[in-house]
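With one protein chain held back, the other chains of the complex are shown just where they sit.
After this line comes subunit A, so read on.
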Amino acid sequence: MAATLTNPLRVGLRQERVIPPQCLIVFGASGDLTHRKLIPALFELFLQRRLSSEFAVLGCARRPWSDEIFRQTMAERLQPAIAAHPQSWEQFSQGLFYEPVDLQQPEHLVRLAQRLEQVDRQRATRGERTFYLSVSPAFYGSGARALAGAGLLADRQRSRLVIEKPFGTDYASAQQLNRVVRSCGQENQIFRIDHYLGKETVQNIMVLRFANSIFEPLWNRNHISSVQITAAETVGVEQRASYYEQSGALKDMVQNHLTQMLALTAMEPPGRFEPESIRNEKAKVLQAAHLASPEQPWTCCVRGQYGSGGTAERPMASYRHEPGVDPHSTTETYVAVKLFIDNWRWQGVPFYLRTGKHLAKRLSEVTLTFRDAPVRLFDAAAGGVSANQFVIRIQPNEGATFRFEVKAPGSGMRSRPISMNFSYDDSFGEPSDEGYVRLLADAMLGDPTLFTRSDEVEAAWRLYTPILEGLKQSPDKFPAYPYEAGTWGPAESDELLARDGLLWRRP
């Protein structure tokens, strides 16, 4: 106990919401997401004793696996994680089952329904079911239809459907998919995952804003001059070229993750902390948002594509030289957009969103820059007074920083900026759960607060429709400017802010 790095009193206190008995049915169980995210998240919930003993996972995919092969495959792929808890894994894996299912084959659905009855009896899972579509997005609609057709979504209270992103590829396809999904079940049965919302720090935006009286009076156009939302990655496209070539940064990151952060940052306080109140406010603010120039979207959107870069020791190939990428590809790996929100709170305040691959640092954050003091009484030690900023760090080094001016030591009256810092690591005795742990638990608990509702998804797609249509109709107005891998993106992105007399934050 000489060096108490963790807080031993904190162990086991995270048992507030125990997931009731149920069966989680994962479609696409032989795929990556299942062993990389879903089963590890479930095992973590099991270790935290948040899964009841009456719990089962039924993996479904086309491969003709048995229960035993599924268990073995998961055990092999999760080896480092389960090595520390072999007994727990033994117990947990008894609840793993597998059924070969092709969702397009009606007779497979009949067999699936029978197997679920059997699992219900064997594990006493009480007929509570969460269906997780971890399949190609092209099959979301037909998969939902197949489940509804087999009567598996008929029980509105005890069956739920989880759908991974991307939800549609544009406004029209999202509308169409929503129509299909809503014809299969009630909105409260549908859980559209955006894994960014599973992050503790993203949820903390709401707590910071609405649990403290000091922030909300300042959180408006009277005090805030601009907002920047950044999600920067240091990795390139890696093995996702075939998907990424179709999506690009705008669809992969901005339409969902960054827009969700925008909604949480800009929404009005909900009347109550309950799912529909929160989702109403998020939908309202997204409906009020628009590109800075919807008629000329190329003036408020900068696209970029990484070229080669890095160092002699760690060279980085250009996007067009990545495996699986078209050598003439114009897909953007970087995008920055400028938005406005037409409501009383935010009228006239620019919101800048940016994301990119192979950037200088891996980080996600929201930065609120406050207006200058009305009168400058003091000279700044460093030449110019810097604006107050409030930075919410989503990852890494999760926390928040408030930057403001203080008197620099010395006989004169000069000011200099300092930072007041809050760090999750320093303040809390245990690490936060991975996003999927939280989201899976919430879906199984039937709590939709952190899932996107149909109108939110549609509003988010509608927001970027001028860019998506412009890209189709006049692609030359939206060039993908090259930038050196490992930098902060193309110079044209800096110009987007420079026109407003601003700079991107370079953390």
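Going forward, a contact is a pair of C-beta atoms (placed from the backbone, for glycine too) under 8 Å apart; a residue touches a chain by one contact, two chains touch by 3 or more; residues count from 1.
The rule is short, and it goes like this: contacts and distances are computed from a predicted model.
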item: "Sensor protein FixL", "Glucose 6-phosphate dehydrogenase", "CidA/LrgA family protein" or "Putrescine ABC transporter permease PotH" - which is the UniProt name of the missing chain; value: "Glucose 6-phosphate dehydrogenase"
item: Residue among A:Glu44, A:Asp120, A:Glu233 or A:Asp433 touching the omitted chain; value: A:Asp120
item: Per the touch definition above, residue among A:Asp67, A:Asp102 or A:Asp155 touching the missing chain; value: A:Asp155
item: Hidden partner chain, residues of subunit A it touches; value: 1-13, 15, 18-21, 49-50, 52-54, 120-121, 124, 126-127, 151, 154-157, 425-429
